[in-house]
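Note that one protein chain is taken out, while the other chains of the complex remain in position.
For chain A:
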Amino acid sequence: MDLTTTLTGFVALYIFMLAAFTGYEIIGRVPAILHTPLMSGSNFVHGIVVVGAMYALLNATSTVEQVIGFIGVLLGAGNAAGGYVVTERMLEMFKPSDKKSDNAKK
């Protein structure tokens, strides 16, 4: 792989460590009412795996790789799109209670 960035050894470990702390800090102070939407939201975020599957599929050289890559992109896209829709629908309900002003705008 000849990408311009190389993320080997300790650089990769630093990324993992900082990302782990970030995730911990974000969830640490969340009220219980948001646990379900946040689980769904983080479920959406790992849908980014679709990008990796795209890379694998576009670089496929054999039929087997193409089939597995196809499944990977299919599943990854489902993870991302489904995670988004479900999370958005849940969070839609967390609108402020003054619905009247909302309707008036429409």
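In this section, a contact is a pair of C-beta atoms (placed from the backbone, for glycine too) under 8 Å apart; a residue touches a chain by one contact, two chains touch by 3 or more; residues count from 1.
Quick note on the criterion: contacts and distances are computed from a predicted model.
Enquirer: Looking at UniProt, which of "NAD(P) transhydrogenase subunit beta", "Probable chemoreceptor glutamine deamidase CheD", "Amino acid ABC transporter ATP-binding protein (PAAT family)" or "Peptide/nickel transport system permease protein" names the chain we cannot see?
Expert: For the chain missing from the view, the UniProt record says "NAD(P) transhydrogenase subunit beta".
Enquirer: Residues of chain A in contact with the chain that isn't shown?
Expert: 1-8, 12, 15-16, 19-24, 26-62, 64-66, 68-97
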